[in-house]
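Apart from one protein chain that is not included, each protein chain of the complex appears where it belongs.
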Amino acid sequence: MRDVLAIRDLYLNVAGKAVLYGLSLAIPAGEIHVIMGRNGSGKSSLLHALVGQIPVASGAVTLDGESLLELPQEVIARKGLFLAFQMPVALPGVTVTQLLRAALQARQEKGKLFNHMQFHDDLEAAMELMGMDPSWANRHVNDGFSGGERKRCEMLQAIMLKPKYVLLDEIDSGLDVDATGIMVNAIRLLQRRGTGILIVTHHSRWLEALNPNGVHLLSDGVILRSGDMELARTIELEGFQAVQ
Amino acid sequence: MSENLEEFATPGNFSYATEYAHDAGRGLREETVRYISKVKNEPRWLLNFRLRALKIFEAMPIPPWIPVDLAPLQFDQIRYYLAKDQEPKRRWEDVPDEVKATFDRLGVPENERKFLAGVEAQFDSEMAYASLRQSLAEKGVIFVNSTEGLLQHESIFRPHFGKVVPPADNKFSALNSAVFSGGSFIYIPKGAKLEQPLQAYFRINAEQFGQFERTLIIVDEDAEVTYLEGCTAPRFESSTLHAAVVELIAMPRAKVQYITVQNWSSNVYNLVTKRGTARESAEIRWIDCNIGSRLTMKYPCVVLAGTRARGEMVSISVAHHGQYQDTGAKMIHNASHTSSHIMAKSISIQDGVAAYRGTTRVAKSAKNCKNYTRCDALMIHPESVSKTSPTLDVNGNLAQVQHEATVSRVSDEQIRYLRQRGLGESQAMGLLVNGFLNELLREFPMEYGVELKRLMEMEMEQR
Partner (left out) sequence: MECEKLSTVLPADGILNAPDGFCFIDDLPAEASYELRLDTHTHCKFVLHLGPQGQHIRRRTIFSLCGENAKLDAHVLIQAAGNQCIEWLGIQRHLVKNTESNLLIKSTAENGAKISIISKIIIDAPATESCAHFQNKNLVLSSRARVIARPELEIHANDVHCSHGATIGGIDPTEEFYLRSRGISQRAAKTILQRAFAEEILCQMPNDAPYN
């Protein structure tokens, strides 16, 4: 089975309202795909449904051939699906290091010893890539973080947990120019590792450097149109109605 | 006299059968007190002290503010004194599985497990203790039990004994004063600074750990000591009433740290009076962790009697289903330029009740005093209960007293976030609960901190 995160004919209801009407999309390993759409079009709901936080009405979601539907959230996570939340919650008292260690230990096979040395080396390298000074390791997760800091913390976790597929929910919002550059580098690193990447965003300019494999317009509960960066530029310049 | 001890056993919890020769009998009468004093060969003054305390105990009513019905205690059915070879024993087969599982998780050594579980009355620590005894003796440190302290070192301990916590302080200190046995009497000479903490554990024998332990620690000028009481592993206690008294005296510029980890079995009513007097520029720190027992009432107190003295309290309280943890701190500022700091965190699980009761008092004559108190409560389940009642009592305009309290819970959103990171629900709870306790866990010696974290993770797994 080809390495792909495949979504087929997904129907989704949120609070009694139909949000997705048979959405289909494929994110192959190592590729970058972008979803754009109006506010309320269901972009975030789609991502939350993929990681098992919202029940699906019907359809299929497979990760490398294995169905994810009906699986508990933590099992989906351990199978290699990571969501960078749009507004990640604070975990007072839990340091970034403690969170990462607990998450990695949860993925470890029973009986294997956790390699603390390797963990600290990896963390150091990842923090450097994300432009974080060493004090970040002891900060309490998202506690008192600005919006941009929360996004960077999400990306740090994506790098450390080595998922197969990464879902980025508006990872660019709240970032200044420098931070955006760091984020682009991080996404490139993930891509080089063979991670499949799905980005939800409102803005296209920062995507130029990433040269995504596909840009998709989510409208009326389905992928209405697919294209490349040209589609994204048109949406940004002329608005959604220009492409609908 | 053979006994049927079934009535001591909480239904579905522990049960055992035993038979023993003679003892002080049940119930508390003057003969009981005389018997205890005689067995220990005590001098007349000490017998009189006990008898006076007995009268006070009989005269005092049970305080009306005890939050739990004490009827199950049945004062006239309790055994008030059991000597070394008289402690009732259990069979290992009767020790509950979850207790055994906790021993496993905490890595408690084999020979200690049987002692802790009440299967053996004695833990052979003589070897380890012998070398410690040697190095302590060289420094002039005295570390003995209460009987030895009052009989062999009367001139050192008698002047302070019963002064910090007088028998009439409350009904249970009166009870303790009448029937006390075991506990640690410690004297640290001037200038001596002990790097290693002294542990009650070193002196384990059945008499050391009794229902009515009496501890007195005197730290002379410029000396420093840390004392450790209890352990994280669950302690089975056959007796239902535990009324201990701890008195600390910190002479000028001395520093005392008293660390307690209490994990008694769920049949125990734990009513403790702990108080320290801090002289000029001295420091007393109470570090307290209460996990076990059916009811614990404990309000460690520091009387700041000398200028520039300092008192601190760090408290962790975990109340499970069926438990009532009523804990707190008292800081009494009787001298100028004194400061105190209280940091209390509590966790209520299922329908457990965690209550904080504290007092900060500043006397009129005490100028330029400062106090800060912070209470944080974490309520895990909808049926959990949290209570806070601090009292701030300030005379005069030269003090600064501040109190803050917050209540929080583990939110669904936090659990969802951690599940998306691959943690199961109970693992997520364990991480969040330890996060809540983090800054206080650091105050405990490392091994305790590690064990406490493991205990909390186990707790969350069971829910």
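For reference, chains read A and B in written order, and residue numbers begin at 1 within each chain.
In this section, a residue touches a chain if its C-beta (ideal position, glycine included) is under 8 Å from a C-beta of that chain, and two chains touch if they have at least 3 such contacts.
Because the structure is a prediction, the values reported are computed rather than measured.
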| item | value |
| --- | --- |
| In the full complex, displayed partners of the excluded chain | B |
| Touch with the omitted chain, as defined above, among B:302, B:318 or B:399 | B:399 |
| Touching the absent chain when the full complex is considered, from B:377, B:423 or B:452 | B:377 |
| Residue ranges of chain B at the interface with the undisplayed chain | 364, 377, 379-407, 409 |
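One rule holds for everything that comes next: only the chains that are shown with their structure count from here on.
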| item | value |
| --- | --- |
| Distance from the mean Cα position of chain B to that of chain A, given in whole angstrom | 50 |
| Interface residues, chain A side, partner chain B - complex | 51, 53, 72-74, 77-78, 82-83, 85, 88-89, 91-95, 98-99, 102-103, 106-107, 140, 157, 161 |
| Residues of chain B touching chain A in the complex | 408, 411, 413-414, 416-425, 427, 431-432, 434-439 |
